[in-house]
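One protein chain is absent from this view; the other protein chains keep their places.
== subunit A ==
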Amino acid sequence: MTLYRAAAYLFSLLIVAAFAASGVLAFHGTPFGQNENTAEFERPDWAREINNHVGFPAYRLRDDGSSVAIGRVVMLSPERLRVSVFPDVKIDPVGQSRVLLLETNARSLLALVPDKSRMEIAKDMERVARSMRDRFVSIVRDPAFDEAYRERLQAIVIDAYREVRADPVLDTATDRAIEIYRREYAPELSNSLLIAAIPRLRAAALEMMTPSWQNMLDLLVEGKVDYSPLGDAAADLLRNDEFFDAMVIHALNLGRDRRFWQVSVLLADAFIDAVSDDPRTEALLDDISRDPAFHNELQVLEREAAAATTTIFSSVVGRGPQMRPDALAVRIIRYILLRRPHVVAVVVPNGEPLPSGILDRFTPLTRAGS
């Protein structure tokens, strides 16, 4: 064998070894020992039906609320799951950390929003809601609406409500939600909303009940009751900023409660499905949108809603000073849109403060066997 041939063999051997090493590093990672940072936890009841053989991502949150992927969650059994941190991520043992398992839904999405952004979102939502309220009141109080659409809308809503209530599962869920509401939120309602609302509602009721010749005639001859004083009262309440602020806060508090959230989502879905499945709905909306009487109101509403949607979306997914979209928030939105049951884990090393106060509402997973 010539020296040249020997050198060629050696050179080829080195290149083949380089190929092999590149394959190992790319497909497997370094073959040299790295500390395995994994721990097993008890799987929450609500997550027992969620399975994915690939596993789910695990994140860590930075101070500004932005996320960084640090590992995976693998469902081992209906009772257990394992959280593994990537070997090259330097973090305290995951077994000594708090691990929060989040379902990919709007609640988790909002829960991950940093406090500062959440305040911005509340302001934006309030601004949009005020605008919508003003437009809504303006439309509803318009004689044109009263004349052409009110009864059609009432019929759709009442039928949808009856359909929802006719479902025994939903009915039970509704009763449960109402019970929760009565037990835990009714005092808040009385303290905040009703104080402002009751005087105005009482006046409306008196006005409705006070007999007049025309009212008596309608009641006795046509069996009709004039509910317009109540409608006027509701519109006035909606225009009352103090009442409105209290209502938004009350709604947000309700939204943070997982039990109420689940029932609300269930009911809202069923109600919206019933309304949207009703063929009268499309015709009604079509007529309203084409009605020249409401053209200006709807145009303003559309413009403000579009602007607010962009701002709110940016606040929900944006993190850091540049408000760049966050990978975790985007992932949650994606799975919401795909309607696929999915979870993500957030690992909070022991000793670190929870990056967002609202994360306190999620219970850390319990170590398996502990």
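We adopt the following convention: a residue touches a chain if its C-beta (ideal position, glycine included) is under 8 Å from a C-beta of that chain, and two chains touch if they have at least 3 such contacts; residues count from 1.
By definition in this document, contacts and distances are computed from a predicted model.
Student: Quick one: the chain not pictured, UniProt calls it what, "FAD-binding protein", "ABC-type multidrug transport system, ATPase component", "ABC transporter permease" or "N,N-dimethylformamidase alpha subunit domain-containing protein"?
Tutor: Choosing among "FAD-binding protein", "ABC-type multidrug transport system, ATPase component", "ABC transporter permease" or "N,N-dimethylformamidase alpha subunit domain-containing protein", the correct UniProt name is "ABC-type multidrug transport system, ATPase component".
Student: Could you tell me which of A:Pro87, A:Pro229 or A:Pro364 touches the chain that is not displayed?
Tutor: In the full complex, the listed residue that touches the missing chain is A:Pro87.
Student: Of A:Ile70, A:Val164 or A:Ala177, which one is in contact with the hidden chain?
Tutor: Of all options in A:Ile70, A:Val164 or A:Ala177, contact with the hidden chain holds for A:Ile70.
Student: In the complete assembly, which of A:Met132, A:Ala235, A:Leu284 or A:Ala327 touches the absent chain?
Tutor: The one listed residue touching the chain not shown is A:Ala327.
Student: With the missing chain put back, which residues of subunit A would touch it? List them for me.
Tutor: For subunit A, the residues touching the absent chain are 8, 11-12, 15-16, 18-20, 22-23, 25-27, 29, 53-55, 57, 68-70, 72, 74, 86-89, 322, 324-327, 330-331.
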